[in-house]
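Missing here is one protein chain; the remaining ones are kept as they sit in the complex.
Up next, subunit A:
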Amino acid sequence: MSNSVIDRAARATPTVVAQKVKGLSDRAIAWIFVAPTIFILLAINIFPLIWTIYLSFTNFRVNRPNNAIEWVGLRNYERILGDADIWMTMQATAHFLIWTIVCQVVIGFALAYLINKKFKGNDLWTTIIVFPMMLSPAVVGNFWTFLYEPQIGLFNYVVGFVTGADPSSFSMIGEVSLAPWSIVIVDTWMWTPFVMLICLAGLRSIPDSIYEAAECDRASKWRQFWTITIPMILPFLMLAVLFRGIENFKMFDLVVQLTGGGPGNTTTLTSIDLKREAFEKWRTGFSSAYAVILFVTVFGLASIYVKALNKVKQR
């Protein structure tokens, strides 16, 4: 980024060269190359988004195509913001977000710190740790319901073996108090490696010379950790939190297969609730408003966060 001036100068050069070359002009080639991508993204992303915004002001229902579409103004939005159940869903989502991010950042950073000690065979073990995040969340979530079975499930058996509790005395996905934690555990198992990889990139980017200088100043290891390692890695940690935050806000497949939103509504995250409104109750207009609110929320939070991130980066 610091060499952007050189970069720009380098890029300006071939334009001059190319003018002497026969065939299509550069401008034409640029358009031919970019146009299909822009067209597809407009058709599959932007057009649907605009349609969603339009539908959010109507009472349209997909399963009743013959009813006239009525314009209802902001009524859908009012109903959502006044709906206590939806606020419960938001709470469940916030709980899920906060705890998965805390667990993943703490464990992920610790692992990256340890792997950075470059012990023998660290490459092999890192690859093994990374496996879960590459797998299909739906398939994995489904199989974890088996691991969580009281009595016959591996998870309950291991917990019982370690703590001495009776494996059949608790059901991770069946009990209201445990169900939110069951999804936090699986998400942490799956996505900690992601945070770990980003932290590893951060740790490897810190030049050795800084530590050598600190050593000359007789700074203790503890002091070095807090005044060098943590500030240098902070932008990377924040980036990891951003990616995980956006992904977990959208979380659907893993949780649907694991708990299906239950028991009761304890693990009904916003995406699951939205799916029920849109594809089970078929309240299309209402759910479009719901989708718009979610999108605005994630987009707004992300932009505020990116501003903070840029500030930290510039320090």
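Quick notes
As a convention for this text, a contact is a pair of C-beta atoms (placed from the backbone, for glycine too) under 8 Å apart; a residue touches a chain by one contact, two chains touch by 3 or more; residues count from 1.
Keep in mind that, in the parts below, contacts and distances are computed from a predicted model.
Hidden chain, UniProt protein name from the list "Catechol 2,3-dioxygenase-like lactoylglutathione lyase family enzyme", "Carbohydrate ABC transporter permease", "FAD/NAD(P)-binding oxidoreductase" or "Allophanate hydrolase": "Carbohydrate ABC transporter permease". Residue-wise, the contact with the chain that is not shown comes from A:F249, picked out of A:F57, A:F96, A:F109 or A:F249. Summary of contacts with the chain left out: across A:P132, A:P180 or A:G262, the touching residue is A:P132.
Within the set A:L81, A:I98, A:L114 or A:V176, the residue that contacts the chain not displayed is A:L114. Residues of subunit A that touch the chain left out of view are 10-11, 13-15, 17-18, 21-24, 26-27, 29-30, 32-34, 36-38, 40-41, 43-49, 51-52, 55, 62, 107, 111, 114-115, 117-123, 125-132, 134-140, 142-144, 146-147, 151-154, 157-158, 167, 189, 194, 197-198, 200-202, 204-205, 208, 211-212, 215, 236, 239, 243, 246, 249-250, 252-253, 256-257, 270-271, 274-275, 278-279, 284, 287-288, 291-292, 294-295, 298-299, 302.
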